[in-house]
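Incomplete set of chains, arranged as in the complex.
In this document, chain identifiers A and B correspond to the written order of the chains, with residue numbering beginning at 1 in each.
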Amino acid sequence: MHQMKKFTSVSDVKNLQEIIKKALQIKENPHSETQKGKGKTIGLVFLNSSLRTRLSSQIAAQNLGLNVLTLNAAQEAWNLEFADGAIMNGDTVEHIKDAIEVLNQYCDIIAVRCFARMKSKEDDVNESILSQFEQHAKVPVVSLESATRHPLQSLADSMTITENWREDRKPKVVLTWAPHIKPISQAVGNSFTEWMQEMEVDFVIANPEGYDLDKKFTKDIKVIHNQDEALKDADFIYVKNWSSFDEYAAMPEVKENWMLTGEKLKTTNNGKVMHCLPVRRNVELSDEVMDGENSIIYQQAKNRIFSAQAVFSEILNEINA
Amino acid sequence: MHQMKKFTSVSDVKNLQEIIKKALQIKENPHSETQKGKGKTIGLVFLNSSLRTRLSSQIAAQNLGLNVLTLNAAQEAWNLEFADGAIMNGDTVEHIKDAIEVLNQYCDIIAVRCFARMKSKEDDVNESILSQFEQHAKVPVVSLESATRHPLQSLADSMTITENWREDRKPKVVLTWAPHIKPISQAVGNSFTEWMQEMEVDFVIANPEGYDLDKKFTKDIKVIHNQDEALKDADFIYVKNWSSFDEYAAMPEVKENWMLTGEKLKTTNNGKVMHCLPVRRNVELSDEVMDGENSIIYQQAKNRIFSAQAVFSEILNEINA
């Protein structure tokens, strides 16, 4: 029986194939462990908006019999201070470390969403918020997306690729950058990149010049600055925007149109289209692609329940051990 | 055993007397079906504020053993796009149809509150939001009030009239317009009108000139522009404001005072006073009426639990069939 101490990146997973298998079994029978979390409490702390993560985490926790506390931290509780040693004579009312210590008293698992704030590269790269949870939490911490990673999404993505691939050869998986109107973090791109390196896939990243992801995540993965070239014969196309990492949070001009269209999809190997949602239709990808039969995007969304449930279940193994 | 595929208007009810009877039985014994919704999930999606609907729907769902997910869509999730084919390069982050498709993956029943936006008559008349739920939802949809109707309210209203009428003759029921300070939708008025036509009552509508409801709802119901005349000998008086339908969302000047007062109540047949709440005291009706013994307004509010529970129960009959 696998156990997990925390879940903030792929490195918290001992055996990726095992947890994907487990998540797929849970999908077959989501109510097989309804007593496992009995009498235990998970706190879902949102510092940012959420639809899928919020609902899928609640369902996953309920399927395991956990009590669920959902907290919209900024709106329902207090404006948080993040700086160590701060003299709190300004707008902030409670220090994040005090909030975490209180959550320690109330919860058996703390799950937190803390997006990149996109103001300081250093803060975001160092996970200035999640790191405080990792440092101060005395119970297992689950990331519901942090500044640099979105591991529950990546696990659901890995499940979805596994479900959709029956051939003997490795599939070609392309992560392709997409246009957007605002600077968006690299978290989903980083995280998917990290997980694909652990999967049996041929993985390629396509993005415009100026948009290369952090080398810490891409390592020796091939990065192509020409979308057409990258898409050729792709079996899976993961569409996602991110802003510049080098010139942090900037949006250098892109001359070509990187929106994924039906036309472009034709050059792939009847490729399945993925996106983590929410998606800006007709900006990141066309209606035609979104609503077309190659999209497995809603299946990804559904798998968010089972990826969360697999993780919570392994953490409960650890707690109950 | 009755089944229901969806609940967005009176036309989704096969037998009105049967469902009123069922709701009254549930009121006697609200915990008789605590296992019926076991392992199933209802999503309560609020695009607008709610007190009674929010709480009564949660209680009803819990009484049936359903898991409840409550989502304040705008504040907790993402700003939604409603236009088909939109190029989403503005403020909207997620298309309503993608949100609905995700809810399809997560919920066994989707309940949604989507008020009239009062900006375009065409949009509101065509139920521009609810219709997207009806079109894209793959699970039963329940209206928690939409642009033109509030059927869970009307079912509770019908229950309340039934509970309060013991005589052999048909009661005289008057829906009377009341003053307000802002343009309010016609949903409650329309819906009550629609339901009263299915009930064994003598139904009359009183409103100032310029405030006639949509003919689609009023059909051949008598509309009187003189409140005193309408109130005479009324057994039930339903007080409700709405803005102009013809000159959409306008508030044509009204010379007479249409606020329901104790004085006016004396001209009725010791009539019971109804309102869906929230009510603007001393604008729509006087404190004296609100707090007087003829008010059955809080009883209406209580019946919201049982009207919701009856509907959810019939929908679960359909799902479990």
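Criterion: contacts are C-beta pairs under 8 Å (C-beta built on N, C-alpha and C of every residue); 3 or more make two chains touch, one makes a residue touch a chain.
As the structure is a prediction and not an experimental result, all values here were calculated from the model.
**Q** Beyond the 2 chains sitting in the coordinates, how many copies does the whole assembly comprise in total?
**A** 3
Simple rule for what comes next: only the chains that are shown with their structure count from here on.
**Q** Once you find the CA centre of subunit A and the CA centre of subunit B, what distance in Å lies between them?
**A** Centres of subunit A and subunit B (C-alpha means) sit 39 Å apart.
**Q** Would you mind writing out the residues of subunit A in touch with subunit B in their complex?
**A** These residues of subunit A touch subunit B: 31, 46, 49-52, 54-56, 58-59, 62, 72, 75, 181, 277-283, 287, 290, 298, 301-302, 305.
**Q** Can you list the subunit B residues touching subunit A in their complex?
**A** That would be residues 39, 41, 43, 67, 69, 71, 73, 75-78, 81, 85-90, 93-95, 98-99, 101-106 of subunit B.
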